[in-house]
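Yeah, one chain of the complex is gone here, protein chain that is, but the others are all in their spots.
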Amino acid sequence: METAALKEQLKKQIVEFLNLLSVKPEDIKDDEPLFGKGLGLDSIDSIELIVLLSREYGITIQDPKEGRKILVDINTMADYIEKNRTK
Amino acid sequence: MSRILVTGMGVISSIGNSVAENRMSLVEGKSGISILDVFNSKYSGRLPVGEIKTATGSLREKLGANEPGVTRTTLLALHAFDEAISDSGLTNIQLSSIDTALVGASTVGGMCLTDELYHDANKDADGSEYLYSYDCGSVNMYLQQRYAMSGIVNTINTACSSSANAIMYGARLIKNCLAKRVIVGGTDSLAKFTINGFNALHILSDEVCIPFDRDRKGLNLGEGAAFLVLEREEDIVDKKIYAQISGYSNTNDSYHPSSLSENGDGPYLAMQAALRFAKLDVSQVSFINAHGTGTENNDEVESRAMLRLFEKPPAFSSTKSNIGHTLGASGAIEAVYSVLNLAHQELYPGLNFTNPIPSTGLIPVLAYKKMPLQHVMSNSFGFGGNCSSLIFSKA
Partner (left out) sequence: MFYIHQNTCISPQHTFLNVDIEELRESVDNKLAVIEPGYEGIPPGILRRMGKAVRIGVGAALPLVKQVDVDGIIIGTANGGMEDCIKFLNQIIQYGEGMLTPGNFVQSTPNAIAAQVGLLTANKGYNITHVHRGLAFENALLDAAMLLRENPAGQYLLGAVDEISAYNYNIDHLAGWFKKGNFSSRDLFLTESAGTLAGEGSAMFIVNNNAMTAEAFVQDANTLHTDNEQDVAARLQYFLEKNLANGDEIDLLLSGENGDSRFKKYFEMCESILAKNVQVARFKHMSGEYATASSMALWLGCRVLKEQQLPRHMIEIYTTKKAYKRILIYNNYKGNQHSFILLTKP
């Protein structure tokens, strides 16, 4: 899958998985921080995104703290998925 | 208003089936934490838990509770309830009197029957015998019916602080003349539901928990039940008295659904208010039975709150290193343990501790000792920031 397409798919999945009611996938910028300022996700979301990576891409991240280093923005997530996906 | 005194107790946990057995295990520094065994789960054979190694069927037989739909959570409650009322010498007439109240707590209720609940909720079959038993209220509904109780009956669920709040509510019923005597407590059994829930939050440890230790990794779940009988001093004739319940408070940390704020406002305010209610100064607290779950968040925040309030905190430890976190039962079981501290003027060793948390340097009690104790505080902090603090005093 091409990187651009992966990023679009990822944005849709994040909006759906986290039930982000007031956010459209196309409004999420590739370099917008997911946590803190930006999309404003929290610690429960970081755990849920780890589950998303496991279910959709077969990637296992054991430690949520390690996960935060990967879950910075769409760019870092897509990059990690491309390198580590098993699905 | 006369004092409110504890005249009976009952407890079942992974370290004993009675108050006496629990006390002996605490004195000897015994742990009830073992590898999950009793029920079928992906985590069986892997996860350390405070499991009561008695099968549900055996409990049912022993207690003569063979009606359909009685869950393990209810059986544990019945076990502790029976011990407490016998210990207090309550007659059947007193139990069923309109001025006897029952205030219990459970977070699991009948959800320990995960598979039956799944089939019933998804209408997969004709309906199991547990259709009436899934909610948290089912436990006290059973006790009310079994003993034909006609006074106030209530069930509280505020996650981990549930039975501490139940104890507080019961004491207040007496203070407000809505009951003369109250049986208060809580129960919870191990369930796939809670095991998976806490695991999903990454706060379960795959090793034995080490409360307040620098290297703590999380909590171990446990199961159990405890009840205490509270009565007004003026109504007590020729009975042993364990302790007085002299202070209580409930506050809200108001920070996050499943973790405490850095400053620990909730815990701090709860402890402070309980002391104020008991008209005690911080220097008068002899010992704290801490919430101490062994999670990174709780133990650090709780420590900070203790330092904020006490400056030099009194002796403290967490009995969750003996029995794990018994959720809805924890407040009540730990209240029983706090009363035992006072009744026997002794402290029990906290287990598994090696190194203090670097930012606090606090070290729990590590060895058994006899010492004069006047006031013991017991703390319980739950999901949703629900923080409760109870104070028991030498009677």
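Per-chain numbering from 1; labels A and B assigned in written order.
Please note the rule applied: a contact is a pair of C-beta atoms (placed from the backbone, for glycine too) under 8 Å apart; a residue touches a chain by one contact, two chains touch by 3 or more.
What you see is a predicted model; the values in this text were computed from it and never measured.
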{"item": "Among B:33, B:76 or B:153, residue touching the chain not depicted", "value": "B:153"}
{"item": "Full-complex contact with the absent chain, from B:187, B:220 or B:250", "value": "B:250"}
{"item": "Touching the absent chain when the full complex is considered, from B:33, B:75, B:173 or B:390", "value": "B:173"}
{"item": "Footprint left on subunit A by the chain that the document does not show", "value": "17-22, 40, 44, 47-48, 50-51, 54-55, 60"}
{"item": "Absent-chain interface as seen on subunit B, which is shown", "value": "41-43, 107, 111, 114, 117-118, 120-123, 126-127, 131-132, 134-138, 140-141, 144-145, 149-150, 152-159, 165, 169, 172-173, 175-176, 178, 192-193, 196-197, 199-201, 250-258, 265-266, 269, 382-386"}
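The working rule: only the chains that are shown with their structure count from here on.
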{"item": "Separation of subunit A from subunit B, taking each centre as the mean of its C-alpha atoms, in whole Å", "value": "39"}
{"item": "Residue numbers on subunit A that touch subunit B, as the complex places them", "value": "42-44, 47, 51, 63-64"}
{"item": "Touching residues (chain side subunit B, partner subunit A) in the complex", "value": "200-202, 256-259"}
